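Quick one: the structure is below, and I'll ask about it shortly.
For this depiction, one protein chain was excluded, whereas all remaining protein chains were kept in their positions.
Presenting subunit A:
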Amino acid sequence: MASEPMSIGSSAQDPPPVPDATSQEPKYGGHTRFELELEFVQALGNPEYVNYLASRKFLQNPAFVAYLDYLQYWTRPPYLQYITYPTSCLKMLELLQVERFRKDILSPNLTHALVTEGMKAAVEWHRESLS
């Protein structure tokens, strides 16, 4: 990812339209905005990736924070149904709206804890439902 400063002057955009067979969306490197944003919002579920973004000072950039706020449209229908990593991705999106978390995720300890706890929870919630 590039670390150039982003412009905050760009106006807020509406969420991209849900793809259908007839849509003629402009493509960026062969992918529509819908595809790119879906991939990005799911990648945010990975604490290591968020830590990487924090280490490149993205999370302190007001434009990027505004973008994170904009990305919350993924928590609502009809976009919600396209997310295939719902558990971690949506929680991380929620956490990233908090300034304190955006600073704390810079810590490798927190990143590691999020990964291990996430892995544990993935196994344990299922076991709880069995018992």
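Observations
Following the convention adopted for this analysis, a contact is a pair of C-beta atoms (placed from the backbone, for glycine too) under 8 Å apart; a residue touches a chain by one contact, two chains touch by 3 or more; residues count from 1.
Note that contacts and distances are computed from a predicted model.
Chain not shown in the complex: UniProt lists it as "Mediator of RNA polymerase II transcription subunit 4", one of "Mediator of RNA polymerase II transcription subunit 4", "GPI transamidase component PIG-T", "Trafficking protein particle complex subunit" or "Vacuolar protein sorting-associated protein 20".
On the side of subunit A, touch with the chain left out of the figure occurs at residues 1-2, 26-31, 35-36, 39-40, 42-43, 45-49, 76-78, 81, 83-89, 92, 115-116, 118-124, 126-127, 130-131.
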